Every structure is written in C-alpha cells, then in structure tokens.
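One chain of protein is taken out of this complex; the other chains stay put.
On to chain A.
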Amino acid sequence: MTLYEGIALIQEKQAVVLDLGTDYTKFGFTGEAAPRCIIRSEFWCPAERRDKRVYDYHTAEELYDNLVHMLHLLYYRHVLVNPKERKVVVVESLLTPTLFRETLAKVLFTHYEVSGVVWADSPRLCAITLGIPIALVVSIGAREAEVCAVVHASVVLRAIQSQPLAARAIHDELSRLLDEDNNSILHLPDHIIEDIKVKACFVGPRSRAVEWLEGNGPTPAKSVQYPVAGRAAITVSGRTRELAAEPLFARDNDMASLPDIVLQCIIQCPIDARRALAENILVTGGTASMPGLKARLAHELRHLVTQPPYRGVSKALTGLSPVAIKTIYNRAPDYYKSGPHKFTILPCPYGYNNHMSMFRSDRLHVREFKFHKSSCHDNACAWTGGALVAGADGGARALARDVFTRERRLRDWPCLLDNTPPDHPHRLYRDELSISAFAVQHNMSTRLFFLQACPAQRIIRDARYLLKWHTSRPRLPNGWSLWTSRPLDTQRLVDHDFSYGYARKSRPQHLI
C-alpha cells in the first residue's frame, strides 16, 4: 500500500488547460474531453464594485491584477486545485499582444508558482482534434475571425488572416436592426443582445441573402416578442433574426468578408497545399455554432471561387507579355496605388510582401470545399486540442519555471531571436546585433504589425530583410520555407518549440 502511495507522490500532477477568451474562459484538466467550466472572462472587482472584464486594462499592472483575480476565481472556485507545482497549458491566438502574453507568464510563474507552461497556439490545437495533417482553421470568436492554415503541424504564418468579423460585429448589427424594428434607440445591454442572438437568430442561406440584398426580400421568418424586465417587450422581426449575421458576409472593395479571407488564406499558401486546405476546412469558435452559419459559409465559398479575382487571370494582366508583367511586378506598389486597374488587383491587406499575390493567385486551383465536424463543441475546440496535446506527452514541452526565471523571456515567433533560420548570417551575430532592435519588435502591441512590416525606420530594416528572406522563396539559397517543419509524408504531434518551420523541403513557388 505504501508503495502505491509513493508512486502517486512521484507522479506528475494532472496539468490544467487555460483558454482565456475575450468573452468566455475555458478551464479544465488535460486528458478530459470537456473543460470543467466555461465562464465569462470577468470577475468581481471589489475596488470598483463591478464585474470587471479581464481584457479591460490600460496598463501592464492593471492587466496583472486582472489576471491574478481571474485565475484565483478559476483555481479556487471552479477547478479547486492548488496552482502551485502544476503545469498549465495556455491556449493562445498567434496574434495575442506581446504585453498580454508576458504578463500572463509573469502571473503564472511568479504569482501562482506553476511548474511549467506550455504555450500552444489555437489553430494547431484545433487541427489536432481532427487528427489530420492539413487543415484550414476558421475560428470565429468574440472579437475577431481568424483564418489559419495548418500544414503538417505548422502554421503558414504569412497566410494568417484576421478581421473583426465575429460576435461583436453581429451584436452591433443586431442592436441596429432591433432599433429599426422598434423605431427607437433601445440601448440594450450586451447580455440581452447576446441572449436574443442565441435564442432567436440564425443565418439564412445565400439564396435568401441575395434576395434581401436586392430589395424585395423573401417571406421573412416569424417575428417574436422578446420580454425585457422593466419595459415593454421588444419586437424581433423575421428580417432581424435572419440578417443579424450579415456583416460577416458583406463584401466590399476591401474584400475582407469572412469567405474572402478564407480564400485569401488559401491563396497565400503554397500551391501544393491549397487543394488539401480547401478540402479540410474546420469552422470553430463560439460564433460558429450559430445555426446555419457553416452552411452559409460553404455557399459563399462555392460561389466566390467562381468569381474574379479568384478565378481567371486578373483583367489587368491579360494580354500582356511576360516582360510587361515583370515590369509591373517590379513597380507594383506604385502601380496599384494610382493605376487604372486598381480594382482588378487582389488587395493586399498586409501590404509590402503581399502585392505579389496578384501574380501568384490569378487562379485559385480549388474546385471543392469540404468541411470537418469537430469532435467537441465549437466553443471549446482549441481547449480540447490543448487537453489532448498535454494529455499525450504529459506536458513535456512546457517552459519550465526555472528556465523562465533564468531567462526572463518567452519565445515568440515575431521575435528575431527565435525566428532567424539556423544558417542565416544574422544567426552568427545574433548576440551582437543591437538589442534595441529586438526590443522594438518584441514589444509590438500586435503581432500583425510584424507581418505588415511597412514602416521604413531603419531599426526595422533587419526585420524586413528577414521577412523577404522568408517569403520570397526563389531567392532563398537552399529552400527555407516558413510553411512546413516536417517532411510532407510524416505526420507528427505538434512541436510546441516554435518550430514554425524551417524545413528543407519546398516546391517551386507558383510565380511567373
């Protein structure tokens, strides 16, 4: 008997998985199929006498306090374990602000004294719940819709798409439509808007949406009276119920609607992965469970792929000789700012490195879209992936506490210290390179900024150089690529050591 107890003592404590979403926090143990709790990301703040949201912060200190309070709530009210000497899996977006990440690390390591933290990004974790090597993860959360391509356990970083098309956009539209329905400004609180959305709203099919857009709408669904305490009931018309989620699909010249960013993500991926990506789409996130949303996204994708610019060579380029195209290519930035063909060129949301997309994406070689059904609820998909990963290897990839206390920094993909290829000349001078340059990049508020890489400051020059190095493949001496970290034929567990990938295997880019 005593022997067994001894073994139990030696055994590693079951790790916890933390997914701190903008609206809802998922928290539970590894190796379990569902989180123990899904609660709103807010806590009672006695100083301000109100429920305070975790993401409601202005300074690093305020964020630190918020996180301490939130984790206290999670550990001692919901999961009921000691945080001390227990590993944590943090599920995070690739675009989490650096400040948030580092503050969370500080809170976990110094305040709660956890023994290790596995930093895992949500797209790869979502892909893990499917058990497939290539997946296109469309995650629609509270604030943003993110589209990431996961190819053989690495994320195609330069193809990440992110737009504010998620629950907030729907809530805004819903409250606008409700005001229209009731002919007054209602000023409904957020939780009522959310409740109306959950109970009454749905996403109609494309055919009906087109009818609505043309003015003579189809027969609307039944309207409903929503009772609100202390005031007259609110009318929710059939039109409102159906059109609340329309902003996600509304197209304009920016081509930043949800189906558009899905296609753009596919376009910016290596050509040999595109078809596989289109046939392995996973739509997740809390908002994805809105009735009809997945079906609508499928309709829109199948329609859009037959439309320019996703099909056929850009009009601007047809009939031009290769030399002419090459000239345009060389002058591209000026050209598309002022040229007469501005509208025919695929817009490049992240500027600089993407203006080439019009050349490589003149035809999206995709005919079919297939969708996965995940083996968990939509809102806990990334969480489940985290529970799987750390459950499988016991959190062996965790950043240990003593390592963190020694180095005082986290590995991060936008940081040059971590993303310089091993045989890059800068690698030799890594330590001699100006620390300030690294500091600048490391403190960027949004990771997206790195992808943009637009500012002309000299200090960013190194970053831009590297970015070119990563993205324009024909120039690379020996085929480094950012998109795969593993040989294509093997299928491995996600490597959480930030091997966003420098693999030797790459195919020629579909360039002119």
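By our rule, a residue touches a chain if its C-beta (ideal position, glycine included) is under 8 Å from a C-beta of that chain, and two chains touch if they have at least 3 such contacts; residues count from 1.
Quick note on the criterion: contacts and distances are computed from a predicted model.
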item	value
Record-based protein name (UniProt) of the chain missing from this complex, from "Eukaryotic translation initiation factor 3 subunit B", "tRNA-splicing endonuclease subunit Sen15 domain-containing protein", "Dynactin subunit 4" or "Trafficking protein particle complex subunit 2-like protein"	"Dynactin subunit 4"
Identified contact with the non-displayed chain, of A:Glu194, A:Glu211, A:Asp272 or A:Asp418	A:Glu194
Residue of A:Glu12, A:Glu61 or A:Glu407 in touch with the missing chain, whole complex considered	A:Glu61
Residue, one of A:Asp56, A:Asp181, A:Asp272 or A:Asp393, that touches the chain absent here	A:Asp393
Sole residue of A:Asn66, A:Thr284, A:Thr384 or A:Asn419 that reaches the chain not shown, by the stated touch rule	A:Thr384
Omitted-chain contact residue, chosen from A:Leu95, A:Val114, A:Ile128 or A:Cys415	A:Ile128
Chain A residues touching the omitted chain (full complex)	24, 26, 28, 31, 33-39, 49, 61, 64-65, 68, 72, 76-82, 84, 106, 110-111, 113, 128-132, 194-195, 198-200, 202-205, 219-222, 224, 226-227, 238, 241, 279-281, 291-292, 294-295, 297-298, 368-377, 379-380, 384, 388-389, 391-393, 396, 402, 405, 492-493
